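Written out below as structure tokens is the structure these notes cover.
Every protein chain except one is present and positioned as in the full complex.
Showing chain A:
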Amino acid sequence: MSEAEEITVNVEFSGGMERLMKDQASSIQAKLPEPATIRDLIIHVRDNVVEDKKELFSKNDTVCPGILVIINGSDWEVEDSEDTVLSNKDTVLFISTLHGG
């Protein structure tokens, strides 16, 4: 595949989400073949970045309840949720909701 057909997405994890990732990474760069949606990114992260408790990150090709997906600073429901099409250099944040106080 040539480089022109690939996009690079900045992926960030916070709110404890990073603890599920390999090396507890709080950010990674994901390369995805174009066109790519958030659903593709979720599957990519599930298969390649989540350490072992995959069921705590994703279920049925979407994120588990309690995880917010933020695309370039906006809640993904401001856009098209799983079907949002990603562009090169987009930043996607996966954040788990906190309940403690």
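Here is the rule we go by: contacts are C-beta pairs under 8 Å (C-beta built on N, C-alpha and C of every residue); 3 or more make two chains touch, one makes a residue touch a chain; residues count from 1.
Note that contacts and distances are computed from a predicted model.
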item: Chain not present in the shown complex, as UniProt names it (candidates "Small ribosomal subunit protein mS26", "Needs CLA4 to survive protein 3", "SUI1 domain-containing protein" or "Polyglutamylase complex subunit TTLL1"); value: "Needs CLA4 to survive protein 3"
item: Contacts of chain A with the absent chain, listed as residue ranges; value: 14-16, 26, 55-56, 64-68, 70, 73-75, 77-78, 93, 95-101
